[in-house]
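Missing here is one protein chain; the remaining ones are kept as they sit in the complex.
Letters A and B mark the chains in the order given here, with residues in each chain numbered from 1 onward.
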Amino acid sequence: MRRLLAGRSRWTIVAGLATLFVALYPVLSDSTYYQDMIILSLIFAIGAVGLNVIAGYGGYVSLGQSAFVGLGAYTVGLLSLHHPDISPFVWVPLGGVVAGIAATLLGVIAMRTRGHAFVIITIAFLFLMQLVMLNWRSFTRGSSGISLPIPQWDVAYQNWPFYYALLAILAGAMLASWRIRRTKFGMGLIAMREDEDKAATVGVTTPAYKILGFVTSAVFPGMAGGVYAYYLSFIDPRGMFDIVISVQIILSMLLGGRGTLWGPVLGAFIIEPLNELANQQLGGGNSRLLIFGGLMTLVVLFLPRGIIPSAGVWLAARRRRGAEAPMGTRSDGAVPRGRLALRAPAPPGGGAPLLEVRGLSKRFGGVNAVDACSFEVQAGSITALIGPNGSGKTTAFNLIDGTMRADSGSVWLDGQRIDRMRPWRRAHLGIARTFQITRLFKEMTLLENVVAPLRSFSLARLNAVAISGPEAKRAEELLEFAGLREFRDEPAGALSYGQQKLVEFVQVLMLDPRLVLLDEPAGGINPTVIERMAQMIRELHGQGLTFLIVEHNMPFVLGLCDPVIVLARGGPICHGTPDHIQRDPKVLDAYLGEDFVLDEPVGVGS
Amino acid sequence: MTDFVQTLVLGLLIGGVYALLASGLTLIFGVMNIINVAQGAFLILAAFVTYSLWTATGIDPIAAIAITAPAMFAFGWLLYRFAVVRIRTASPAASVLLTFSIALLLEGVMGLVWGNTSHAVRPSYFNESFHVGELFLPKAQVYACLVAVGVLGALYAFLARTWTGRAIRSSAVNPEGAQLVGVDIAAVAALTFAIGVATTGAGGSLVSVLYPFLPGSHYVWISRLLGIIVLGGLGSLTGATVGALLIGVGESMVTTYIGPEWATAVPYGVIFVVLLVRPQGLFGARLREDVAV
Partner (left out) sequence: MRATRMVPAALAALAVGVVAVGCGSSSSSNGSGDENAPIKIGASLPLTGDFSEPGKAAKQGYQVWQQQVNASGGLLGRKVNMVVRDDASDQNTVVADYNALISRQKVNLLLGTFSSLLNIPASSVAERNRMLYVEPAGGAPEVFDRGYKYLFFAQQATADHQGDLFAQYILSLPPAQRPKTAAYPSLDDPFAVPVLDGIRAKLEKAGIKTVYKKVYPADTQNFDAIANSVKAANPDLLVHGATFADGVGFIRALNKVGFQPKYFFQTSAPSFADQFSKGVGENNTQGIFYAVSWTPDANTPGNKQFLDAYHKMFGNTTPAEDAADAYATAQVMQAAIKAVGGIDDQAKLADWLRHNTVNTILGPLKWADTGAPQGQFLIGQWQGGQSQIVLPKPAATSDQIVQRQATAAG
C-alpha cells in the first residue's frame, strides 16, 4: 500500500513539474516557434482528452473529432466576421456549445449503430460537415474561407492570450475527464465499452450515456477550435475538417494510453513535435503520412494499450512478483461473511404474482424456442425453472430481462406490462439477472464492477462519485457478503470462474432489485461455492427477495426452491412442489424418456 | 428526355466499374469481418503502377490488368500475412484504424515515388465516344465497363463453381463449421484478402484511364466504396453490384439536376440513411440476435 502511494506521488511530481514548465514557458522564453509548437500540442491534447471520454472510457472510437474543432472554429470565425469589433475570445464558449449540439446528433446516431457501422458513420460525418461548409457559400464563404482580425494587443505579449486560453481549456477538459472517471457515469461508460448489452441489463441507460459522452467529448475541442481560428487568423473547410487531424488526435490518445487521464496529453505532446519534425526535417507532406501511418500501425498492432497503461502494467508486474494471485486463494468455508441488509426490503407477498408471463413466444428461423409460454412467479418465493436442454429456459430469461424481444405475448411485473421496455428500464423497475456464462466487465476492478449498475436514472445519480462515498460503501458491503472484499481492487478478469459467479451475483444486487433471475448459478463451480451460493440466496430470501432460478443441478434446485416450473419444448408442462414434480410422469418423460423408472426421490437437506 | 437517358447511361457505365471496385471490399468484409479502409489506396496504387507501365512500355492500361491484378494479389497476400492477420480478433475500431493507417502509409509512399500532382493515362481513345442515336458513350467508359463486368463475372463463377470459392463462402457464413469440414480458414482468409485486393487493383487500372488521380484521391474512392457496400449490404456481392449501379446513377443524376458540388455527398448521405434506417442494406444478412451462450 505504501509502495503504491510512493509510486503515485513520484509520477504526480513529474506531471506537476511538466505542467509548471509549460505554464511558465512563455514567460521564460520568447521563442514564438516553440510557443507555436506548444499551442498546437495543446489543441491536440484537448481533442484527445475529449475523445478519451467517449472512446477511451466508452469504447466508441470516432474519426470525427476534428469536425468538432472545425465547428468551433467556424462558430468563432463567422461571429467574428459579423461583429468585427468584439474580440473573438468572447465567442469561444459558443464554439463549444455548437460543437456540443453537433455531438448530440452523433450521439443519437451512435444509439443505433455499433462497431464498424459506427466508425464508418463518423468518417461520413466528418466529410459531410466539410462538404456542407464548402457548399454553403452564402453562409460560410465556402472555399474562400474566413479571415479573422489581427490581435490588437501589444506585440510584447506575443501569443500569451492564445496560449493561456488553451491551457485553461485543457485544464477544464482534464478536470471533466478526471471527475467523470470517478462517478457512476464513468463506470457506466467503461461498462458499456466492456460489454454493452450486459451494461444495459444492469441499468445503464446506454442511449443517454452515449449522448452525454459525446457532448462531453466535443465541448472542449469546440472551444479549442475557436481559439485556434483566432490564432491562425484564417479558416477554410479543407484545413478545419481534415481527417488527418482526426487521425493524429486518435493516435495521441492511443499512444499515450486510452482510458487514462494523462495519457492523451502525453500522446499529444509526442505527436505534435513529431508532426513538426516530419514537416520540417524529413521532407514534408509525404513523410508526415509515412510517419503517422507507420506509427499508428505499430501502436495498433503492438502497443494497443498505449504508453502509460503498458508502463503501469509492467511496473505493477514487477512490484507483484511472487504475490499470490487472487485466483489461487482458497475460498474458505461455506459461511458467508457478514449479513447483507437489503436496502429496499420487499413488501410482504400478498398472493398476487410478482412476475407474470403470458403467451410468450420467440422463434429463431424454424425453431420455436419459446412457444406460447405462460407461468407466474409469486412474490417472496424461490421459484425454479427447469427442463431438458433446448426447452427454452435461457430464452425465456432473455425475454423477461429485455435482452431479446418477444415475437408475441407479454410480460408483467407487479401488474405493470414490461415486455416493450428496454433492458435498463426493466432493471430500474427491479429486475436483476445473471448470465449462464458469467459476464463481468473484465478490465474493471471488482469494486468498479459492483458500483457500475444504475438503480435509477437521474443526472444527479450519474454525477455521484462511485469509487468512494456511499455508493462505494454499499459495493464493499456486497463484496463482503460474497467473501471477496479483499480483492476489491483486482481486475475482474483475474478471478477464477467461481469467484466471478459470486461477484456477478452481488453485482446485480446493487440494483436493489425486487426479482432476481439467476441463470444456472451452480453451473461449473465447486460444491463449496455452490453451498455458499445457496446460503446467500436463502439469506436474501429471508428478507423477502424473490428469486427465479434456472438450473440443471437437481439437488441444488430441489433443496432450495419451491415451487418448481418444468419447461419442455418451449412451454411449461408441470408446476408444483419439488416432491410433486419428481413424480410427475410428464416430467420424467420429458427428461428421461418413457421407460425410465425413478428409484427414490432426490433432495438435498440443509 | 435524352438528357435524362444520357445521364442514366453515364451513371450505369461508371456503376459497372464501381461494382468491380466494391466487390473486393465486400468480399473481405464478408469473410473476415474487417472493413478494409485501405482499399481506396490500393486502387490508386494500381492506377499509378498502370501509369508507369504505360509511360515506360506503352502497354494499353486496360490490357495491363493482366499484370496489375496478379501483382496486387501478391501484395495483398503479403500484407495480410504480415499485418492484417494480427488484428482479426481485435475490435472493429482497431481494424478500421489499422487499415486506415495502411492507407496513409501508402499515400505517403505514392507521393514520394510519383509526386503529388495529378496523373492520368491517356491512350488513343480517351477523347472519343461511340454515338448511339442522340447519346454519346465515351469509349474509355464502355471498354472499362465491359472489362469490369467480365472480371466480376469471373469472380462470381469462381465463388459459385469452384471448391475454393465455396470454401471462401462457407468460411464467411460459419467459420467453425467450415473448419470442421476441412477448410483451412487461415489460408482461405489470406486468399480472400488477396483476391479482394486484386479485383480492386484491376479496377484501379481501369480508373487510371477514366479519371485523373493523385495519392490523395483515395479518400474520395473509399468513401464511395463504403457507401456502395453499405447500401448493398456488407458482405453481399450482389449487393455490391446493385449498390454500385445505384450510386453511379445517383451521382450522375445529382451532378446534372442539382449540381456537381453535391455529387460527392451522395455516398455520405447513403451511409447515414442506410445505417440508421435499414442497417443491413439491400441484400445484407440481418445480424443474428445471438444469446450469450
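Heads up, the rule we're going with is that contacts are C-beta pairs under 8 Å (C-beta built on N, C-alpha and C of every residue); 3 or more make two chains touch, one makes a residue touch a chain.
Every value quoted in this text rests on a predicted model; they were computed, and no experiment measured them.
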>> I'm checking contacts with the chain that's been left out. Which of A:G145, A:G312, A:G544 or A:G559 qualifies?
In response: A:G145
> In the complete assembly, which of A:G285, A:G312, A:P491 or A:G523 touches the absent chain?
Replying inline: A:G285
> Which one touches the absent chain: A:R10, A:H83, A:R319 or A:K586?
Replying inline: A:R10
>> Need a quick check: the contact residues on chain A for the chain that isn't drawn.
In response: 6, 10, 13-14, 17-18, 21, 25, 28-37, 40, 131, 134-135, 137, 141-145, 147, 149-151, 155, 232-234, 236, 238-239, 276, 279-280, 283-286, 288
> On chain B, what residues meet the omitted chain?
Replying inline: 3, 6-7, 10, 14, 111, 115-118, 120, 122, 124, 126-129, 131, 136, 138, 141, 210-214, 216-217, 219-220, 251-252, 255-256, 259-261, 263-264
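What we mean here is this: only the chains that are shown with their structure count from here on.
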> In angstrom, rounded to a whole number, how far apart do the mean CA points of chain A and chain B lie?
Replying inline: 35
> Touching chain A in the complex: which residues of chain B?
Replying inline: 29, 33, 35, 83, 86-87, 90-98, 100-109, 111-112, 116, 215, 219, 223, 226-227, 230, 234, 261-262, 264-265, 267-269, 271-272, 275-276, 279, 288-289, 291-293
> Quick one: in the complex, what on chain A touches chain B?
Replying inline: 55, 59, 61, 63, 109, 112-113, 115-121, 123-125, 127-128, 131, 134-135, 197, 243-244, 247, 250, 254, 285-290, 292-297, 300-301, 304, 364, 394-395, 398, 403-404, 435-437, 439
